[in-house]
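Please find one structure pasted underneath; my questions will follow.
Only one protein chain is missing; all other protein chains are in place.
Chain lettering (A, B and C) follows the sequence in which the chains are written, and residue indices restart at 1 in each chain.
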């Protein structure tokens, strides 16, 4: 049997990747795609790569267009999902790829986003290890509301969570620098995101703590370790259309060895199909996960500096957004978690 | 009057950039260019962009070819400059763009490079602030042997030195992640450096402390701060042919404010023509220094994390190698430090 | 039921893409992967993106390793497939992704490749329109030997064949210029293919008629039009890892209108699932077919110049190599032609 699906905000990059993956999902059937500015246009005018959608036309993004589907994926700018979700109500499965329902703390929301805080939904990161030894996966079974994690958040959380949950590092002193593709910044016309500005350059943004993904990372690591963490987090846009490579580090607790670190990562990720822990001395490349739902992780210890170094690679639109959304939806519906999700990247 | 110049290792990327800058230098005249594998070939077969060199042919890299010039720039793989410098002897000005004469500690040399250690030459980083309040510039006047800093080293040192020399941060807990172009890895045929492997991907290398530039950075910061430092340093190759963007961070000492940090950077770099300290809240982009001898620096404080964040951008072949070499040679010869060195980048 | 598959030359880019697609094919099961230099290594050391192959190890490329499979894909440098095919013999389905069995004319082989000519196999381009009104597809049913077309050949043939087969243009005056990614040139360590040489530049090669794909294009168009053609064909390597955008033109025959041209292309490609003829005034982008088996085609008329202009986009590793190989294998085995072949591209 198959579920009827609507995708709101289908004209953006996240929406496009959702549609690409959904077209290959054996049990999801996309019935409606909506957009705001592009409503009324053929889908292929905004996504020429999605040939399998033929002559599909974009409907306006309204509760009426979205009502009557079993699953609704919301790929809207932050601040828009909350309102439309309230209008929709009902027991359809709503999967929000935006930020509106990620943060539990109204204060964090006010500090980093502002505007109405619509509260938080079940967090769509099945692999997240929890302080009680469980996984976030358990919370997703049967839910009707899912908040999909941010892409940078996913990369940093996967790199640091095992060390935090096993208390191998000092939690107050975490650093993360990310090489990211511009598709994570969305499909808005902006001089800063022009090819001419990005090609041939590495451009940092939201430096010194201002990035909106910061509180969400801290929320995840707090849940993993049961304690507050402090993190310096800097994304750098580099000339690749998609992909994230996160290089993170943390001071090792007294007496923690490389063997302890490797063991912790091995155990935490042993059964995770979509987390690809690389052998000691091997480091991930973002290009190797392009188009996939896989996160590749490398971890080691800088003996001289006494710090753990963990590097993670994901596709910001794949495991970073659309893949995570579908994986969590599979779980909510009691399906095989990996249905419709590619493991192999498209490389070179 | 003009000085006669030879460039050894002219067929590589560093050699090529030296020749590009030297062609525009009002008092240096390139008389000889040498190579190893490409000896006997027209220079333009290996550097088609250097039209101003006309039909110049590459001589073999031997002491005989290099002898008889007032200035010899050595752009050779590490391990080659030491021997040829000994053969040359004499009082010509030798400027080594390789690693052979950078490290003062024979132990560091043995740990990171191995093979004969030829000792250290005067370090070619005029702007380096010293613990005694002076600058490395003072040491360069009249010298006949100069060791040009490594490119990654330059980017990280400029980002962190002011905070270290003013004791604003904990010296044991420094982190640096660099987005770097592949030209810094040289012009050797290697599958890892193929366009197909690099385009569309961010690829880390020499993670967890193994990178050869690590001890050199520590040496610089030790000289700036008068104390040992510990640093985790990870370069990530991104799809731009040249450029480095270094994102660094360090734990602030108790009670240090953003104002203290800005004041320190302002004072340390106030008179440095080639260090471009950006206004608060503005961050450098590597593309804006392409082809120039300028380092652009942005600095701020992540209040929540209690860490200083400093970002620097240089051209790895410009201020990172060839520009620094010429700037130091100007100083050694008592010329205007900035002769022949571009301040503006080529952008977009 | 499923077929047992071996892939020879699995360590290269074409081999890697074959494995990526084969992993998702419902009726093909990869049992053996072979390589020359990398024999004995884990597959993932050369293809980190192929997580679904787990711990698979590369066997040596020998007849013994390849024997006993129902399908053998040969992704070897030209000159190697012929010999190994002779050793294999038997009635396994052999699919040669190299050039050895593409050219019918021994003279063409001698002129452009040299060395032994092993004759030609059934040409693996199902969509090729023939002068008798049929398609090449018909020749592929039940065969045991398939020669997969060259990637540039596929792009140019699809752009020009409809006009040639309908005699709308002068056949002696064809031009094609291709923007191509370097993965088409293979995974060999070469300075010309280094990221530093390619990023930020557009580099032509094999200009003025020397390219080995030239006689193969002429062979295809001769079969489509029943007459000799002359073609100037220039590939230009641009900084994208994969993809081909071919811009072709031809002088229109007297009295041929845009309507005639559009009608011809509409009719010739009407039933072709993997050829995506775009509406008038819309032109393909190579990025929109990345990772897919689709060819996107735009066609129009330059009234002032009296020339047809046709632009085609393919993924050189997808429809240009691995996709075409699998599509033809499906046909040879009587399976649904589109089994295991993606229609949508991975974009942006």
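Convention: a contact is a pair of C-beta atoms (placed from the backbone, for glycine too) under 8 Å apart; a residue touches a chain by one contact, two chains touch by 3 or more.
This one's a predicted model, so the numbers in the text were calculated from it and none came from an experiment.
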| remark: Out of C:38, C:286 or C:327, the sole contact with the unshown chain comes from C:286
| Which listed residue (C:59, C:193 or C:240) would be found touching the missing chain in the intact complex? | C:240
| Quick one: which of C:66, C:193, C:301 or C:325 touches the chain that's been left out? | C:301
| Option touching the unshown chain, where C:106, C:189, C:207 or C:259 are the choices | C:207
| remark: Where chain A meets the left-out chain, the residues are 13, 181-183, 187-191, 193-200, 237, 239-242
| Going by the touch rule given at the top, which residues of chain C touch the chain that is not shown? | 172-175, 177, 179, 196-197, 199-205, 207-209, 214, 230-232, 234, 236, 238-241, 243, 245, 247, 249, 251, 283-288, 290, 298, 300-307, 309, 311, 313, 347-348
| note | Where chain B meets the chain that is not shown, the residues are 13, 16, 20, 23-24, 47-52, 183, 199-200, 241-242, 276, 278, 282, 284-285, 287-292, 294, 296, 342-348
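In this section, only the chains that are shown with their structure count from here on.
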| Is it true that over half of the residue numbers where chain A touches chain B are used by both copies, so same, or is it different? | same
| field | Central subunit by CA centre of mass proxy | value | A
| said: Can you work out the whole-Å distance between the CA centroids of chain A and chain B? | reply: 37
| chain A, residues touching no fewer than two other chains | 199-200, 241, 284-285, 287-288, 290, 347-348
